[in-house]
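As you look at this complex, bear in mind that one protein chain is not there, while each of the others sits in place.
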Amino acid sequence: MVTEVELILAGAVRLATPVALAALGEAVVERSGTINLGIEGTMLAGALAGAYGASQAGWGAGIALAVAVGGFLGLVTALATLWGRANQLVVGLSVTLIATGAATYLYELWRPTGTAAPEIPLAPTVHVPILREIPLVGPALFEQSVFSYAMVALAVGLAWTLRRTGAGLALRAAGDDPARAALRGVRVRATRTAALALGGALAALGGAVITVGYLGSFDVNVTAGRGYVALAAVIIGRWSPWGALAGAGVFALFDSVAIQSGDTEIVPVEVLTALPYLVTLAALIVVARGGRAPRALGRALPDDA
Amino acid sequence: ACGSSDEDGSAPAASGDAAPLNVALLTSGLTNDGGFNQWAAQALQKLESEGRITLQVRQQLSDPNAAEPVLRQFASRDFDLIIGHGIDLSASVLKVAAQFPDVHFATTGDNTLEQKLLPNVEGWTYDFGQFGYVGGVVAGSVKDVTKVGIVSGPDIPFVQTALKGFLEGLKATNPSATTESVFTGEFYSAQKEQEAVRGLVAGGAQLVFANTAEGNGVAPAAQQAGVPTVGTAVAGSAAAKEVNITSANLNFTPVYTGYLDRLAAGTFGKRFEVGTLANKEIGIDPVNAAAAPGVPADLQAKVDELSAQLASGELKLPDFS
Amino acid sequence: MTAAGEVLLAADAVVRRYGSTVALDGVDFAVLASEVHAVVGENGAGKSTLARILAGATAPDAGEVRRAASVALVPQTLSLVGALSLVEHVALGRGLGRFSAGEARARLADAAARLGVAPPADVPTDRLSLPEQQLGELGLALALGARVLIVDEPTSSLGPAEVERLVGALRGIAAGGGAVVLVTHRVGEALGAADRVTVLRGGRRVHHGRVDELDADTLAVHMVGEVPSAATVTRPEPGRERLVVDGVDAGPLAGIRLAARAGEIVGVAGVAGSGQHFLAQVLAGLRAPERGTVAVDGVPIGGDPWAAVAAGVAYVPERRADGLVPALPGTDNAILLATLRDRSLRRRWTGLRDRRAERTRARALFERFDVRPRDPALPAGALSGGNQQKLLVGRELAAGPSVVVAHGPTQGLDLRAATAIRDDLRAAAADGAAVIVLSTDLDEVLTIADRVLVLSAGRITDTFTTDDRPDAARLGRAMAGHPLAESDP
Partner (left out) sequence: MASAPTRARSPRSAGAVAAALLAAVLLGGVLLSVAGSNPVDGYEALVTGAFGSRYGFGETLVRALPLALIALGVAPALRAGVFTIGAEGQLAVGALAATATAVGLGDGAPAVVLLPAAALAGALAGGAWAILPALLRVRAQVNEILSTLLLTYVALALVNYSLRTWLGTSTGDATLQSDPLPAAAMLPNLLTGTRLHWGVVAAPLAAAALAWWMRTPRGLAYEVLGANPALAARAGVRHGRAIVGAMVVAGAAAGLAGWLKVAGVDGTLYPSVSGGLGFNGVLVALLGGLRPAGILVAALVFGALGAGADGLQIDTGVPASLATVLQGLSLFFVAIGFEARRRRGKAA
């Protein structure tokens, strides 16, 4: 029983890490006033870029390449929505289409039929000697990929930045009331652009974590809707960095239970698949009443900002 | 059951050194998975390099929605042979083939495929029990292994057959070993395979058998957990090279050569074939003695002997299905 | 220490055009240390444009601005970001690095001491009342080190007591050696608060000088040129009760009871936040009362906007944007309320819209209510503010309503447009409608209404007829809505 719980928790942390990284980025993006539906595609692009970079020059290079590609996609989204003022939702969905198609396309060009699968070196796992033995939570907390620790550090950093720095204030102001923020000297478009670039980079990092952190291989189904899960996690988490981690954790926990329950089918596996989405929906009902969403979220930028 | 009848007389009357035939290969996974799909692509590419065919490959068509239009496109464009490679493609192949009686198709599946074949469709499967048995013998030969973990894909009959074969082989060489078995529910889900391996190893498994398409998720997780594997595709990932002891493999060259010969002779159609060690359509990878300390020095010899016995019929296995 | 009389901020012959509109046409201006300088003028005279140019927020097309001290602008529409506290506003837009909340708090406290009031500094500003926000803006500008404060129409939503407090704060800044530019279109306010005044009309400076040399009438003539006289409409004596509100609770509203008769114009005065918005919505059927009833000619309409329209309730919302769809053509806006109701706008067999009938109807409306340009095909958003308001009022009054609910109907309009709209409302009353005019502007209410109710914190606190106008002290007490938080040490 103890080992099973340990396994489920540790598995949940591993499954949560890619989603949580993307969700952290999306939380920043949404705080600045944009919804980025392109993160699903961005994650897949990051997964491929990570795999490519890692196979050429080690896992660090893979991560760097993924972050660069993600940042670039974020900038493209910013260009279209902030400078071109196109509809955020349409641009986001089209970025997902483009990135998904391009990842498939480029992978087939990179590895045409007859070539061997790429060799993708994995990023290391951190083993903390004694703490790892703590019952129940030991493996979940002290035997994880470097990215899981990076994710926690990032959440701490982002939470602090949002509260305590001018950059955080500018971000929140841009997402709450862009016109007035502009009157107060905030460069709204620059702020939102930076947020989108960061959000893209983190989504791509999340994708790269799947290939370079865990799998050591790539196929076009590796992200399998996790970008949309990250979007939901941001909402369950009420747009806070810690909330985004918690939201990602909820989904991952259900996934982990589904995997470890194996062939002992107590409830149909589809119930476990569907449950996190229903939980999110229930959370939405509660959160919607609280209503602390960034006020300008999803709206086109006003002309005077 | 292996009768050949060719109702349609429109097959091109081509001889061996006539113009190469147009062949299309549709796979359900990626053709560089190091396993099932790559073996098929390799065999056809070899034939292409010999000038016998021209080849077109389309990958990742496990979804019938995506596969059927592609099958139709090929069928409507004068291809001499269209191969739907993968059990998830067989239903689509049969459906499209019924609408294009003049075009030749081939597909793979399990034993139930035989009854569904059409005059213009040939079918192929392999001896899953034998395939699994070889893995079981290898796993049972590794010293000091008391518990073996098994990761399977979907819980369907032919996967069960291979699983039973494995258990029989294991019992034959290490009767005291216990096993724990997990189904991921999918042929290609690397991350689920990974978590399954972690669960098995945490539960005490000292070796993991991959009873999936190619075990691309099994190998990295096993490497991290420090246990060897049997049955993962060595070409599929860097980790597998390190930790996999050996795997059974499939050799499609004789299968496809047979298709071409029958097309040339005008006898192609409704033939069903089973790959075995005896007809050399099942093979065994070289043993990697460095994969685990417990691999006995004579394992390669033992495997070779087993393979010979099974091929010659000296060793007969029960029907596992 | 600088001497009084030193020029802190000046503009020489500034010009600013917006398309074909000349907002400022060679305006000179100067503000001296230790003075409050009022800038007055009609709507559209160019006051805000001048304020923005003085503050450096807008560049002039020609002319020059000289600043001898740091300048801050408190714009006409407030500029506080609702999610951030006043403390956070001190650091907003000033660098991206770490900020010290302690230092920001100290600076705000210092500014509050100079103002004499301290709005809460650590809660998100959207939780502050309107007067608190207004004063917060002032405090913020001081905390950020401004010596010259430009305040654009700060009093538009304040009650008399709050205006008094604000004027006191502005005078305090001037007394401390700073300078204040007070932009307003209220004559009384300019005369009461300022040392000197600049009058703009149509983008030109038409007068400037000391306030003590002026009286209200002269200043008004400077602002307006000649005043168009209101058309006289003879109205019959009030008839039967058409609107009856009985014991209504809704949001902040508690136990509202009022009745309006045919031919009567009832004013509802109250500061922002007194519940006017809720009352207007309840009367228009857009909000269901939690308790009590609303009836028009004896028919209850609680919370059913469709039933309200059917009962003949016309509604002019506070914000034009709530009454019109700017993207749709004037025609669609003009026939919108009738389209599902009026068979003559539909084709006989198909039930489709009859565009020709619609256009005819819209043209007639543009003509009758003098909407310019007379082109119903233009999107409503392309009309000027005043003409949008005429279109809106026209649509609501065209069908001969039984009850008219008009919320701030002349807000932000120049005298001519405002006069036209008041005339329309009087005409509706003369035709037998009961008219309710809600406004934060007491002058407006007194101008048009026969009878005035004072709304404060959701209750009716006073009622009087305009012939029997009460003194300012009584009005102030009645309207005093939100008491300000007292300054904390």
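In this document, chain identifiers A, B and C correspond to the written order of the chains, with residue numbering beginning at 1 in each.
The rule is simple: a residue touches a chain if its C-beta (ideal position, glycine included) is under 8 Å from a C-beta of that chain, and two chains touch if they have at least 3 such contacts.
Source: prediction; values computed, not measured.
Among the displayed chains, contact with the absent chain in the complete complex occurs for A, B, C.
Residue-wise, the contact with the chain that is not shown comes from A:232, picked out of A:22, A:140, A:155 or A:232. Contact with the undisplayed chain is limited, among A:17, A:96, A:161 or A:211, to A:96. Among the residues C:63, C:95 or C:379, only C:379 touches the chain that is left out of the figure. Although one chain is not drawn, the whole complex shows that of C:134, C:198 or C:331 it is C:331 that touches it. Looking at chain C, the residues touching the absent chain are 284-286, 305-306, 308-309, 315, 317, 321-325, 327-329, 331-332, 336-337, 339-341, 345-346, 350-353, 355, 377-379. Residue positions on chain B in contact with the hidden chain: 56, 58, 62-66, 68-70, 72-74, 76-77, 87-88, 90-91, 95, 109-110, 112, 154, 156-158, in rising order. Listed here are the chain A residues that touch the chain not shown: 35, 80, 84-87, 89-91, 93-102, 104-105, 108-109, 225, 228, 231-232, 235, 268, 270-271, 273-274, 277-278, 280-281, 284-285, 288-289, 291.
Note that only the chains that are shown with their structure count from here on.
The touch graph of the protein chains shown is a line.
Most remote from chain C, judged by the distance between CA-atom centroids, is B. Per-chain Cα centroids separate chain A from chain B by 36 Å. With each centre defined as the average position of its C-alpha atoms, the distance from chain B to chain C rounds to 78 Å. Chain A makes touch with chain C in their complex at residues 164-167, 169-170, 172-173, 175-177, 180-181, 183-186, 294-295. Residue ranges of chain B in contact with chain A, taken from their complex: 29-34, 38, 41-42, 45, 57, 59-60, 155, 181-185, 188, 190-192, 194-196, 198-199, 202-203, 216-217, 219-220, 224, 235-239. Listing the residues of chain C that touch chain A in their complex gives 57, 75, 78-84, 88-89, 91-99, 101.
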